[in-house]
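Heads up, one of the protein chains got dropped from this complex, but the rest are sitting where they should.
All chains are identified by letter, namely A and B, in their written order; residue positions are counted from 1 within each chain.
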Amino acid sequence: MRKNPDSPIRQPLAVIGVTILTIWILIAIFAPLIAPSNPIAQNYGQLLPPNSHNWFGTDSVGRDVLSRVIYGARITLPLSMMLVILAMLVGTVIGAIAGYFGGWIDAALMRFTDVVLAFPGIILAMAVAAALGAELRNAVFAVVLVAWPTYARLVRGLILSSKNADYVTSSRLLGASTTRALFVDLRPNISGPVFVLAALEAGNGMLLLSGLSFLGLGARPPSAEWGAMVSAGANNFDKWWLAVFPGLAILTAVLAFNFLGDALRDILDPRTAKALRE
Amino acid sequence: MKDLLARRSSSEKSGGLRGNSLSTFVIRRIAIGILLMLGITLISFSVTQLVPGDPAALNLGQSAMSDPTIVAAWRAKYGLDKPVPEQYIIYIDHLLHGDLGLSQQSRRPVSSDLAEYFPATLELATIAIFFSLIFGLLFGVIAAITRNRWPDQIIRFVTLTGVSVPTFWLSLVFFYLFYFKLSWFPSNGRLDPGTDAPSTITGMYTFDALFHGQFNLCWQAFRHLMLPAIVLAIYTIAVLTRFTRASILEILHNDYVRAARAKGLPESHVIRRHVLRPALLSIVTVAGVAFGNLLAGSVLVENVFSWPGIGQYAYRSSIGLDLPGIMGVSIVVAGIFIVMNLLVDIAYRFIDPSLRHG
Partner (left out) sequence: MTLLEVRDLSVQLQTKTGFATAVDRLSFTVNEGEILGIAGESGSGKTMTALTLLGLLPQHAKVSGSAKFNGQELIGLSSKEWQKFRGAQIAMVFQDPMTSLHPMLSIKAQMTEHMVTHLGISQQQALVDAEELLADVRIPDPKKALNSYAGQFSGGMRQRICIAMALACKPKLLLADEPSTALDVTVQAGILTLLNRLRKEHQLSIIFITHDLGVLSSITNKLLVLYAGREAESGSTSTILQLPRHPYTQGLLDSLPQPDSNEKLLKSIAGFPPELGKQPIGCAFAERCKFAAATCSGDELLPTYLADSHKFICAVDPFAGLSINQVRP
């Protein structure tokens, strides 16, 4: 006999995802307590391979890679959260306006969304980040700029399909305002899928952001951003520990989000899951 | 990965698949493609406006800047003395004439730069899309057939990891492992050092060498391609696997599959004919989008493998704040993406009988 498909036990991926995320968040919060060394202090010999003192080795100026990876969580995690929330807000507002008002507003907003989606995301983000100047803040902005359309399309679709549901119509017949319809009657139908999408997209955003840093368009040295650290490893590729550990940090954090999002999507009812896939 | 599918369905919906006749559909679809392209140019133009500071100062050297006539002439040439809307018109006019501007780094027209670098990326993306299709289909079918049993669970885990791996990091790891440590693959670049490229037909060395009958050279070029192509393909393999699995499972739920089983057909026949065929169709359409993504994704791979393609070009342009360069790359890649989508949609209309007649 099989276990109940809806129980959390049936979703080991979700459990793994939440566990990894919690660990990373704890690491970020307690970084000063956990890290064996200051992440920007050049305390050690240069380019030491992993040893009993420096578990992850040291970099080209003698900084402890483990400490830098630990402190890196303080940069990447909050920024990823921030860009997910921003993209979610922008996309949801645009999608809600398009879906709710319909007509030419919808047409114009959705064509705009199509155009942004037709752009190769990484390249548009690179262009924007480069144009604004290579800074972490600008990189976040660039990622938000390419990430919002997915939310907009989802929200618009959800609104269109539930706008004419009886309970919304009856609420409007009773004289409820547009805002009431949007925020009270429609919100419960939208928030679930949007949060699942956010979980699924968080990983993508993190990849794009660290990718920009890797390309030198985000965090700058001596910042301990993971993507930038991998980039430093690229310059000394025979010193494998420089790139491998920060890369693993990115991988596990992104993986945690993807596990969580994937499991959440399965728990949602099939119709919403389908809307998400599209 | 969402992105990929979102982009796919975008064109499908805006294309209005439920059009009346095929020609109306094609015309509408092309019109939408042109509109999208216009939107692309508008965005890329806006991005160039984002740059703080004086573009002339960025483009001209110190000595030239001190000469007002040179500065004025330069501004006039690029229409920078005109109001912004007019500048956009001039920009479009230049684009229509194939003029993507002047690269500030190479001091050459961006179009000739791209012509030089593009074939290398095209070759990489072509090999990568083949890898992606072969393995994506294979794993996707296995996952769907063994749904919720252990092969499916393993594939789910592996593909989720595949979409979570930072491509730039995987490039480094593969480079270190398979080239530096194990020497399974040849060195950086497209050919061994000192080897002459085959004379240009497509600019893709494997094809050119094959065409000239230089089989050793073709093999060498292919071996150089392998490692970056595999790294580039991994994300797409994972996405296609998941897409294949989802489409097959969706088709399996259809009444017509149960009806086929009710006819007493062997299960393998039902799967091959009634399930895989329609699934293949939707997978191939996504592959069109995936190809566009591979072209763009090359940015994160080419650098590590010193692959002289548009990805590396875009990278160098963005680092050097060479906006014409990077906008050139985005316009070309977006254009290819739009054209691919257009072709896929039209092909879909032709292939799918339910749309052809419906």
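Going forward, a residue touches a chain if its C-beta (ideal position, glycine included) is under 8 Å from a C-beta of that chain, and two chains touch if they have at least 3 such contacts.
Since the structure is predicted, the reported quantities are computational estimates derived from the model, not experimental observations.
Asks: For the chain not shown, which residue from B:F180, B:F215, B:Y256 or B:F350 touches it across the whole complex?
Replies: Answering carefully, the residue with contact to the hidden chain is B:Y256.
Asks: For chain B, which positions touch the chain that isn't shown here?
Replies: 254-256, 258-267, 269, 273-274, 277-278, 281, 352-354, 356-358
Note that only the chains that are shown with their structure count from here on.
Asks: Please compute the C-alpha centroid of chain A, do the same for chain B, then give the distance between them in whole Å.
Replies: Once rounded, the distance between the two centres reads 22 Å.
Asks: Contact residues on chain B for chain A in the complex?
Replies: Interface residues on chain B, with respect to chain A: 1-3, 5-7, 9-11, 14, 35-36, 39-40, 42-44, 47-48, 50-52, 156-157, 160-161, 163-170, 172-173, 175-176, 180, 246, 292-293, 295-297, 299-300, 303-304, 314-315, 317-319, 321, 323, 326-327, 329-330, 333-334, 337-338, 341.
Asks: Over in the complex, which chain A residues touch chain B? Could you list them?
Replies: 13, 110-124, 126-134, 149-150, 153, 197, 200-201, 203-204, 207, 210-211, 214-217, 227, 230-231, 233-234, 237-238, 240, 243-244, 246-247, 250-251, 254-255, 257-259, 262, 276-278
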